[in-house]
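One protein chain is absent from this view; the other protein chains keep their places.
And now, chain A:
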């Protein structure tokens, strides 16, 4: 290249301080003689025996080449030094040779013998560099020598030489493409190489020479997948892009089932809102049509590729990350593509040129898969230091993701005007693409019209104009608004646009249009030319539609225009007049004037410039330029039928194993991707549990979804979705199973951890097929599934407790045998009768009252005194807010117990106790009952108190089940519904449950509910609905319980209560009681 003279002088001065006699300025050579002399110097230097002089000369020659000077006449002198011992001289001679050999072919042949000798050198470095230079010399005569050298090097001991051989292949191919067949043989041989060093280079050669020979890859596919992580970064990029193409030809589309949906989604995106709604409908239809298709099973090799490339998303190299991203985008099932978003967003923090490329790709991706980048919205915020290109791309990405609904004022005020314009246009696109934000966008744009910046106003008017053109029916208001703005807006372009709009849609604003014309006529002479033209236009259109009002105005405007300074305007005026005003000669034309002026104009299409890019492979140069670059290969479409997968089976499956053992021996320590590098059986054993557990968790989630959907019919919308997902997970389940049987991996982890799987998603996410949304769902289901086991485990201890009441301390509420209830409740009834109360009436309605006896003090701990308690469910005589508790004392010791009473109690705030009268003496073997009242203050906190005898004090506590904190209320169905209506929203708790066969009958359901909670049944019209009502004792807030049972056993439990804690606990208890 041309060097600045100043520099070359500089260089000349510093070039040869050691050899002042040769220190001529090489570039001052305007004079031929000095030029000639200089080359003489160099020749002399090259001919000496001193290495240092030779080196100096070579350095200067290379510097000459670098500056674009012709040094070809030195060729004979230089080529002699090719056998020089000094390695630096040698290398520089190589540089020279590679540059000039093509020009001086005959002389270049002199050096060939040296290289041929070099190819036999014991030092692998020399062998490699000899091959490198030999193959770089573009002399057609030596093609056979090169071919031979490459073939030999391809079976060299040293992998480094083999790598060089791989590099030499494309060089020879570009020199002589007739050698292709022989080269392919070499490539085939090198593809079988097992070292990571060679893999990248040979795939590069493959891509250059014979990308169409996909059959060469079959046998090496699995090996390449497994080696991938250890290949150097550049090789990774090449291999990944090759494998992307390979996978596209060999595997079935994982999205074939979703492709229908995708189409719909896309339509909905680009269509209007109504279409969106329709799209949802047809999605359902498509989903319904799906089961008819053959279920898709992902090829295990396909899965292998996806799994082995995923860790590379963590690579430091942007190129590798991008390569993996495009691989996932083109190959992975839709649900898995999400994982690349994070890595791509990371690249956005890199250098601006990387940002530029990545943003282009992100823009395309987000058009095809909207929502992928939604969690990373903040990374698309714009900084004032971003280059304009990056800013525009960021806005584009945000628009396609649908983020940019309101107009960020900061962006509009930015000093970067290109960016401002792009932002406004982007808002326009946003409005066209997403129906629901159209109004917001329009409003925002209208507000922008009052901006002081000419550019902003003009740009907004233009965008508004385009938007309005698309929806001519609904925008009368905005046109009116725009018409009002004509008084204020001074920007000619904007005024012109407004006038055009009014003219075009004058039928929608029949009153305002003539008025605007009147105003414009008044100020006609002072307007800019562009505005004047539009005034004429408006006048003409109005004349045609509303000639009565505007005839005179139009004529006035036309005569004004007739004498305008600008001939363009005069012409237009004349032309318009001839057209619209009927005259004798021009009658034929004026008849069609209306058609001419008011023809419907097609709405402009506002589309992102990234829309048409998606047919290029992502991450490619062609995609970046949006034009086909030379050598671009189309990404093939998925095949309809999968080609035979057995071609990838390697005949001798042992080789991988052996080779890896060898490799391991070579390695001093277990290393990086050891397990990854081990292909074949070891590898799969290593990674399979992961995928297995994944498929297991999926199958469980699927069965969970099945359950819930059969339980409730009002889940219709979800159901279809689930069907799709269900079929999907079925496939992968099968897939997983297939692998399981194939590879005989010990099972176990999957089932056990299936419920943990969701929560531990960070570790399993590598394989998780779910999007975050569905993961949540999965979590939900997992927690759902957790409940039945706990309720299942509960009955066991209870059964025991029934058998052995005395020794076992039951942890929870349990029914007691009928006789006990009768006796105690009878006593309580009698007591209660003395104080007849209105609340007693509903209490009679509750069929069963009281819960089983609970132990307060065990006889061993109480030294012979055993104390039980029951909740009698009778109103407590002294205080209606108190829960009455019956305490049963029995003396099993052989001495009488005296002076039983309550001691001081430490109670939580709000809880109070009404003591029972002291029992003076309890003879051995006798028992007594006392009634005490406890105000639990509507909480399930335990009341702790002391139970004292004359000699001892016992600390005891009573914790009420939540069902005992309320009293039944009697109300009619209508009242119930009315009250329920008041307690919606947060106060409503709904759960779904499955009624076991044993409690499907009315009687049992009612009994179970009323046993659990002290509620009164509300009469109900329908047979499978049960309603119960009650009030909490302390605060008197209503508790309404509805059980909606369906014939199949599915049921829905709803509790409405102001006290949300009570409501939640009640739901839990009732469900437990019902599902036992």
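Just so we're on the same page, a residue touches a chain if its C-beta (ideal position, glycine included) is under 8 Å from a C-beta of that chain, and two chains touch if they have at least 3 such contacts; residues count from 1.
Convention: contacts and distances are computed from a predicted model.
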item	value
UniProt protein name of the chain not shown, from "AP-3 complex subunit mu-2", "Translation initiation factor eIF2B subunit alpha", "Ribosomal RNA-processing protein 43" or "Missing oocyte, meiosis regulator, homolog (Drosophila)"	"AP-3 complex subunit mu-2"
Sole residue of A:79, A:197 or A:499 that reaches the chain not shown, by the stated touch rule	A:197
Omitted-chain contact residue, chosen from A:81, A:179, A:226 or A:315	A:315
Residues of chain A (touch criterion as defined above) contacting the omitted chain	1, 3, 7, 11, 14, 18, 51-52, 55, 59, 62-63, 66, 68, 86-88, 91-92, 94-95, 123-125, 128, 132, 136, 158-160, 164, 167, 170-171, 174, 197, 201, 204, 229-230, 232-234, 237, 241, 311, 314-319, 321-323, 342-343, 345-346, 349, 351, 353-354, 357-358, 378-379, 381, 383-385, 410, 413-415, 452-453, 619-622, 624, 629-633, 663, 666-669, 671-676, 763, 766
